[in-house]
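Apart from one protein chain that is not included, each protein chain of the complex appears where it belongs.
Note that the chains take the letters A and B in the order they are written out, and that residue 1 is the start of every chain.
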Amino acid sequence: MLRYVIRRCIGVIPTMFVLMTITFFMMRLSPGGPFSTNRKASAEIIANLNRHFHLDEPLWQQYLRYLWGVLQFDFGPSYKMRDYSVADLLIQGFPTSLKLGLAAILISTLVGVTLGTLAALRRNSWIDYGASTVGLVGIAVPNFVLGPLWQLLFGVMWGLLPVAGWGQSWTQMILPVVSLALPNIAYIVRLTRGSMIESIRSNHVRTARAKGLGERLAIWRHALIGGLLPVVAYLGPATAGIITGSIVVEKIFSVPGIGRYFVEAALNRDYTVVMGVTLLYGFLIILCNLFSDIVYGVLDPKVRYE
Amino acid sequence: MKMTRRTLLAYSAITPLALMSIRVGGARAEGMVLHRGNGAAPQTLDPHLNFGARDAYIQDDLYDGLVGYGQDGQIVGSAAGSWDISDDGRVYTFHLRENLKWTDGTPIVAQDFVNGLIRTLDPATASDKAYYFSSTIQVTNAGAFTNGEITDPALVGFAAPDDRTVVMTLDNPAPHAIWILTSFQSSPLHKPSFEQYGTEFVQAGKLVGNGPYTLTELVPQSHLVLKKNPHYWDAANVKIDEVWYHVTEDMSAATKRYLAGELDVTVDAIPDEVEKLIAAGSIAADEYHVAPNIDGYYYSFNITKKPFDDVRVRQALSMTIDREVLQEKILKSGYPPAYSMVPPGVDPAYPGAAVKEKGMSHDDRVAAAQKLMAEAGYGPDSPLKAVLLATNDNDEKKKATAVAIMWKKALGVEIDLQFQEYQAWLDGFYAGTWDIFGDTIVADFAGAESYLSYMKPSAEAGYNWKNDKYEELMNQAAATPDVTARNTLLAEAEQILLDDYLIAPISGGATRQLVKPYVKGWIDNVIQFHASRFLWVEKA
Partner (left out) sequence: MSDPALDEPLMAELAARKGRSQLQDAMRRFRANPLAVVSLIVLIAIVLACFLGPYFLPFGPDDADFELISSPPDFASGHYFGTDELGRDLLARTLVGGRVSLLIGALATLVSLGIGVLYGAISGFVGKRTDALMMRTVDILYSMPYVFFVIMLTTLFERSIVMLFIAIGAVQWLTIAVIVRGQTLSLKGREFIEAARAGGMRDWSIIRKHIVPNTAGPVIVYASLTVPEVILGESFLSFLGLGVQEPDTSWGVLLEIGAEKMGTEPWLLLVPGAFLVTTLFALNFIADGLRDAFDPNER
């Protein structure tokens, strides 16, 4: 196992390199550029801007320049947020996204697994249907509908929570965390319920029962582990996604996370910021998937990584 | 102001849950505090780089230019208490006030202002607003300096003959020049901090300004906190102690924050949502401020493509846009419908021009348009097909869809609607993949010239439009220092542009804001600047 983990860690470097290269050239194939926005500026002014940011060089040279920078952990300046470097933006925004995302993933895992297990144990009971409904609402009603609704109810009408904002009070975290968690709760409830039912009926658990263990213990030890496997696999990419923020939630609740850059930087052709968030996300994806593989191996000893 | 049952009714259609409602006031800091919603996060606080209006609102509080926008949006002296203009309209001499200080208490000299202006033009700064001084007004040698043709800043038409005098020399008279020198355009440069920190000199903790406020906290994508600057020349009249600029990207969320008392002022509002809140009594009608601004919206025709090289086709399409229905019933934007390139209400001194259909009834317009189309060879049996390219902004989409329906109904025209994100849309403009282009202009100042000079081939080659008479009139206007005579020439030029239907005007723009009744000193104006130093809060 340890050797496997070490090998995976070494594998991060080529993976990131390929990701960086593909992304770099894909961005440049797209129309538009960071400074074409201003139609009134003269060609000379645009040329000044391009020269300033080395965008007038041949593409391969720009690529090498970027690569050289990345090797020294210099991710370049932002073309749009001119007062900041990409590193500044990520260092200031990522902790916020991480905090929100970890809270959301924790809540959704706890609630999702609990509801899903209960639903599986009491199939076709009101608990089951209730859990399914919560799950479906979380998926079918997107954040851009639920978010404003929470704001209206808790912020405007009942005055219980701040409508939006960040950094003045911990209560400002509640609504964004709930909004982030809900769709994930839905996924986890459904996945847990499905595989838990399978797992309860499976021969492992039957065998365990036959061996005379108490039913409760059998369920916990075997069913839960068996039932959690798909959830663990799902949580790998889901965690990477959720801790890098969501543009919808960030905009509605004025949360200063980095989720917005995934869309906005791309729309603004802020190439360096796109590269920055892509590399960060890629790194987290690799990390989370590795972590979920390890958890997988721990939960199910039959899984062997060669 | 009560936030009770009636707000609920306004929203009751979506939630039957909310029958009990309690209004809880937000806790507030000591001293007079103003919470302003400011839309998207500022891109830069560097006054020599900034180009966007929302960043400029913040800079208006942080920096003091030679002149500034007054409470009513008119020009007032700021760092310069007074100024003289030479008879030929080419030399501006600004006299600085006494004892001007930076926020760190050190004195400001005239050279600081010149340094700031030169920095804007310096190619190394790479500021995309350098064109203000090389094109919008022609400061001597500004263009050559920006283009790198000359490198000696002393040759540029900005000079500081002594510590309290700034002189600006223009190649051509420009009555609007004074509008180009407001706070965020002519901010001085604090050399010590710039030399120490480089472009990071505008970050919180490093920024040394000269405005009524100083930056104390900045959380990117969240908020900025500004505190009153005791060294400001007019500090005695600055009433608000602390100003918060909140990032509020979602307009509807901003309205809710306003309702909940988290914001005192919003930067924008959704008209129909606000109307509903007003009808329900949650917001008083006078809290809603709608004022025309200097944005312009129009559809451009691709005159290099058939049949849009035919003025009859362009005219027929322009005539069958029902501008009033579009703005008042469909978009509910609060934008004034426009029949001219220069939107209505921008400059009261400008006589204006109008497209031919203004004053005709809608039925007459349709009849005339059908006739024109028939002459051009199009009718029910041979419908015109065209590609309309617009941005993916929701209002732009709705507008284009509605206009396409209008054209279909009146002329049987079949429009292929294409919506693209901003950059691709802009690329599409130059690629000429469109027949009709959903276009927009944001003026540099509240005057006709800002719109009309943009249509010259030298300013925007993408339109492929060249009219000798237009050029001649524009050049003549540019050489005329007298405002009235200049405006007459501009109006004549605009009429040529409109008669040629290079564009179909759609509407002007408007700023729609919510302002709490306890915020005093707010005067709506076309420039839409409301510097915090003119405001105060008066809570019962």
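Here, a residue touches a chain if its C-beta (ideal position, glycine included) is under 8 Å from a C-beta of that chain, and two chains touch if they have at least 3 such contacts.
Here the structure is a predicted model, which means the values were calculated and not measured.
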Hidden partner chain, touching residue among A:87, A:174, A:263 or A:294: A:263
Which of A:78, A:96, A:109 or A:195 contacts the chain that the document leaves out: A:195
Option from B:93, B:203 or B:420 whose C-beta touches the chain left out: B:420
Option from B:243, B:369, B:400 or B:497 whose C-beta touches the chain left out: B:400
Hidden partner interface residues of chain A, rising order: 7-8, 11, 14-15, 18-19, 22-23, 26-27, 29-31, 124, 132, 135-136, 139-142, 144-145, 148-149, 152, 186-187, 190-191, 193-195, 197-198, 201-203, 206-207, 229-230, 232-234, 236-238, 240, 262-263, 266-267, 274, 277-278, 281-282, 285-286, 289, 292, 296, 300, 302-306
Hidden partner interface residues of chain B, rising order: 10-11, 13-14, 252, 272-273, 276, 322, 325, 329-330, 392, 394, 397-398, 400-402, 404-405, 417-421, 424
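Just so we're on the same page, only the chains that are shown with their structure count from here on.
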Centre-of-Cα separation between chain B and chain A, whole angstrom: 37
Interfacial residue positions of chain A with respect to chain B in the complex: 30-33, 35-42, 44-46, 48-49, 51-53, 80-84, 88-89, 92-93, 147-149, 151-153, 155-160, 162-167, 250-257, 260, 267-269
Chain A partner contacts - residues on chain B that touch it in the complex: 3, 7-8, 11, 14-15, 17-18, 20-24, 26, 41, 43-46, 49, 51, 123-124, 126-131, 134-135, 143, 146-148, 199-200, 202-203, 219-223, 246-250, 252-253, 256-257, 259-260, 262, 421-424, 426-428, 444, 454, 459-460, 462
